[in-house]
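First the structure, which I've put down as structure tokens, then a few questions once you've had a look.
All protein chains of the complex are present and in place, except for one that has been dropped.
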Amino acid sequence: MLNLLIAIPLVAAIAILLGACAKKTALLATALNLILTLFLVFQYDQAKAGYQFTSSVSLIPELKLAYFVGVDGLSLLMLLLTSIVALAAIWVAPQVEKLERYPNLYYASLLFIVAGVTGAFASLDLFFFYAFHELALIPTFLLIGIWGSGDRLGAAWKITIYLALGSFVLLVGLLALYLSLPQAVRTFSIPDLQLLALKGGIPQTPWIYLTLLVGFGTLISLFPFHTWAPSAYASAPAPAAMLHAGVLKKFGLYGLLRVALPLMPQAAHHWTNLLLFLLAGNILYVGLVTIAQKRLDTMLGYSSVMHMGYIFLGIAAFNPLGLTGAALLMFAHGLSIAALFALAGAVRERTGSLEFSKLGGLAKPLPFLGFTFGLAAFAAIGLPGFGNFPAELPIFFSAFSHAGNGLAFSNFQIVGVIALWGVVISSVYMLRGYRASFLGEPNPRWAGIADLCRCTRPAIILLIGVLMIAGFRPQLFVNLVTPTVKTILAAPAK
Amino acid sequence: MSPILFWIFSALMLGFGAATILNRNPVASALSLVVSFLGLAALFFGLDANFIGVIQILVYAGAVMVLFIFIIMLLDLKAEQRRQINIPALLGGVAIVVAFTAQLVTVIRSYKAGNEPFAAITPNLPDAHNIGMTLFANYNLPFQVIGVLILVASIGVVVLSQRELK
Amino acid sequence: MPLPWIILFAPLLSAALIILFTQRYKNLSALISIAAVLVSLAASVGVFLAPEMQPATAQLPWLDFSSLGVNFRIPIGFTLDGMSKAMLIVVTAIGALIHIYSWGYMADDEGKSRYFAGLSLFMFSMLGIVFANNFLMMFIFWELVGVSSYILIGHWFYRKAPSFAANKAFICNRIGDFGFMLGILLVWVATKSVDFETIKTTLPTLTANPAFLPFATVAVVCIFCGTIGKSAQFPLHVWLPDAMEGPTPVSALIHAATMVAAGVYMLARVYFIVETSAAAMEVIAVIGTITALGAALMATQQNDIKRVLAYSTLSQLGYMVMAVGVASPNGAMFHLFTHAFFKALLFLGAGSVIMACHHEQDIWRMGGLWKKQPITLITFLAGTLALMGIYGFSGFYSKDAILIAASEHHPVLYYCGLAAAFLTAFYMTRLFVVVFFGKARTEAAGHAHEVSIVMWLPLVLLAIPAVVAGYPEIIHRFLPTPAHEHSMVPYIASGMGLAGILFGVVLYWGRAKDPIYIPLLANKFYFDEIYALIVWNTQDLLARISGFVDRWIIDTAIVRCLASGTYGAGFILRFLQFGNLQLYALLFGGGVVALFYFILFFK
Partner (left out) sequence: MITLNDYLLVSGLLFALGFAGVLLRRNIIIIFMGLELMLNAANLSLVAFSRFGIVNGLPNYNGQMLVFFIITVAAAEVAVGLAIIVALYRARQTTNVEDLNTLKF
């Protein structure tokens, strides 16, 4: 089943490269993926902990390296996010991008990203977990470099070198982790490693965890390794930005939750204060940087960097509330940022620019875009009714449950206060940006522009609808990730 | 192989090898190379590697040499003009070659096992048969791959020889 | 289905229906919205008349972490006590009248569907706050109120001012919410619960420990920040006057029954926590007093009819907050109850004046309306007198309740309250005289005529409770009122009121322009300018510095330097590529020889 999920986009991408009708094939493949994922979600037995739908093919038995896929609640949630965002990205692609060059390669690249991310989320083998992510990175580079806007080559190089370095550091960390194990128990299988960790059989070397943290952190744009993100998202074509910011970036967080934390909880504890400092940078510093932005796309790029800080806070807190909140926020943030990038792309396609000074009053000629952008912006700043709110709420509580002594706040609580203030910051920049682009007096230049075409609207409605489902019934998603969170927390923390 | 034959063929091989690199006329170099390879093939026979020796003659003395001569003729290369000898380069090259040879001699001297005589070998060795068995039993895949390599090489040659390289 | 569910979800359903289906049919949208609020009203009356309190057990689990072994549950539950029942009636009744009034006021607005969807959402959010039985449910709806106010204030988003006003309102609220959430978190840290009932039971064991007191003070002040934001108390009051950029019925809704009342309602709801810290209550009382007096001062010099009313709202909210601070939450709720009616009445009356004068809001461009709008005149008068606290009108009873409590607490607060009462009477007289009497000062005011029945009927219906809502016989059915002991306070307060009226009439009767001009007050103590300066010099400055650091230090100085360093190294190293094949081969050979040397001979 999972193999099919990975194979469909791959096959579709190859078919497109061989000359199949690009749009229809891509749309069909992603729709099929979404149906399959939904089927998996409903088939998944929540009562049973552990990985389900597993299948494996042993490749190098001497190294215990195998093609091994399987899912638990967390990966299912991520797969669901992937297939929803993928469908929406492919769906809006013709509307937000005037494709003049190599349309087939364009759609094939998008599908390769989808296949890579799906594979990374479904893999239970460290090697494939890593390799699938790399598979997804290459087409991102192509998408930005070939179809981007602005300084597309600069942005493409930047993201490539940054992410390649991040992946390299990550690879060093993973190999160091593998080699630090006693010879007899070395394995690439994540479930086996987790069992080993439960028995305390994994050496908790702090620097290995630091390497993993920096490696994953660069992929997630952890402060101060974040500057690739805004320029890349500003230059990337909207569907690529949706897939990368919405899904691919979550790979790093997923990796922390799936590999780094369960395997090395004590080493993680060693670096808690460092992580708190960095994520405070993400929230406060990047938040302020976001306010200073003068373009809608870089503002969205920085805002997505900023919101990573909240997820990190949940992860750093390392308790049920924090981890669950982090998982939910990964899902909700992916949807909301994807919707925002899609809509910003549509605006750019219509107005030719995303500079605030050249926009204004767009909600009048573009009511649907204006309305949905407003909803997505509200979601992004964590208002109730959308999935981000029930995700951020437990994160705040998780930070505060690391109690200090009365009014002498613990570090967690201080960062929690900063994170709360970050909510104010995010509403400042988001509302300023929304006002500058959509509200106010309509510019006379908007005379002839048309709203998003009716056939594309369902893609946006899909994203926002799922966000609202997550906002109204967050318990559904909490139940999904509960067993995983329990597993992560089962390892001895100190 | 009797020592006398060995030394004769070795001297032949080395002498004509030296002639290859010393001749100023490329045609003479190529012909010296043929003789050098013939000597080498004789050494192969002396080592009971009959099949390899035959191949050596066929491929090198036959095909490769013809190719060399053909190209030399095609390009109509004359003997090199005497140029100013680049003394430092010459000295450097000779120094390195001498150093390499000295190292080699030292290593071989210290290799005691190499001074034992060769062990006896099955008389009337079915050499080609054994090679064939090994090749197709143990080295089947590399054999196929080498076939592809030759195909690619011949295509490459065709492409490279086109008059206009695009 | 139990009635509370109907009350709460009918407006949400209507908002959803309008957004999803009937956006193109404006009148249908309006009808759906009005029907929904009427259903809520009927159900509220049903709940109110139900003989015994329904147990608040019907809960919808929204978020529950008990399966993870954490006691963190956020249900959507219902509180049904006297306070919430009274609020239900107020919110739904005034809401219903405003919905009906809007039918007329927004008759030919092109965004009517959006407007009514926003109103319904607003009702839903406010009712959620009223029902909340735990902090987080309250916070959820608290935020939703912010959202719906953003939508409604920015209804005319294609104009510059409303879009800015909406942003300002929302961000001010968010700053308050920052404190509110922090307060909730602190309470949770102390009691491990967000449920009001649970907190109530665990709190006494905590307060026994004197070390808990500073913690409680901080927590209460933080919670009070929520009120500061939502009820527009000093120093976050600046958004409320700007919110007048929204349609007038929205102003009525925000000011009378819903948004700003939420802050006071919340304080009264969690009064059992507030009273644990006397220091925090002092803070509350002082902030309330500052707001009451300061806003009244600012109101005296405003020329926009809606802004005068807005500042009067601020001032009255200051009274309520002060009441909580002087340990009289019942007084606060009492004033909230009466104020809701007469303030709604005043805003709707102002709306019909504005409508009659063709959307003119400057009081100096009106005048002489008494002949043309008799119904508006009478109802407006009733509202004005109630606001001034004249004997016989509802405001009298509730304001006196607060002043009595203040006089028992501290004389300064009491005197400030009296001064505010005097100023209230003064500026309301100014408003009333300038708008309704004298000569019509513009063309539009000259041609004004009475508004349609859809609009004046709500005025009349609101005028009745504006007069009678304060009578002890009526109020005690709704709310517990403070015991009315014999005191001199009502007489003094009434005297101040009458003095204010007299002063106002003398000063403004027959004037065509303002005889006094105090720049400090007309410019609202320069708060907007000061804040703009502060924001510009702190947050925006920091933002620009961070932006600079990110762009030039991290991205250029560090990242690009690494990149160009690599490039430069390559640039230098490429001079080693001298193109001589044989020299390469020589070096290669030398390397091999050296390698052999080191491997084999260098021991």
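For clarity, chains are labelled A, B and C in written order, and residue numbers in each chain start from 1.
In this text, a contact is a pair of C-beta atoms (placed from the backbone, for glycine too) under 8 Å apart; a residue touches a chain by one contact, two chains touch by 3 or more.
A quick note: this is a predicted structure, and the numbers were derived from the prediction, not measured.
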Which displayed chains the unshown chain touches: B, C
Chain B, residues in touch with the chain not shown (by the definition above): 1, 3, 6, 10, 13-14, 17-18, 20-21, 26, 29-30, 33, 36-37, 40, 43-44, 46-49, 51-52, 55-56, 59-60, 63-64, 67-68, 71-72, 74-75, 77, 80, 83, 89-90, 92-94, 96-97, 100-101, 104-105, 108-109, 111, 113-122, 125, 130-131, 134-135, 138-139, 142, 146, 149-150, 153-154, 156-157, 160-161, 163, 165
Interface with the unshown chain - residue positions in chain C: 574-575, 577-582, 585-586, 589
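Quick note on the criterion: only the chains that are shown with their structure count from here on.
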Contact graph of the chains (line, ring, star, complete, other): line
Inter-centroid spacing, chain B versus chain A (mean Cα positions, whole Å): 60
Centre-to-centre distance between chain C and chain B (centres being mean Cα positions), rounded to whole Å: 94
For chain A paired with chain C, centre-to-centre distance based on mean C-alpha positions, whole Å: 35
In the complex with chain B, residue positions of chain C that touch it: 582-583, 586, 589-590, 592-593, 596-597, 600-601
Chain C-facing residues of chain B, complex: 89, 92-93, 96-97, 99-100, 103, 106-107
Chain C to chain A touching residues, read off their complex: 61-65, 67-70, 72, 74, 136, 140-141, 143-144, 146-147, 150, 154, 157-160, 163-164, 166-167, 170-171, 174-175, 177-178, 181-182, 185-186, 188-189, 211-212, 214-215, 218, 539-540, 542-550, 554-555, 559, 563
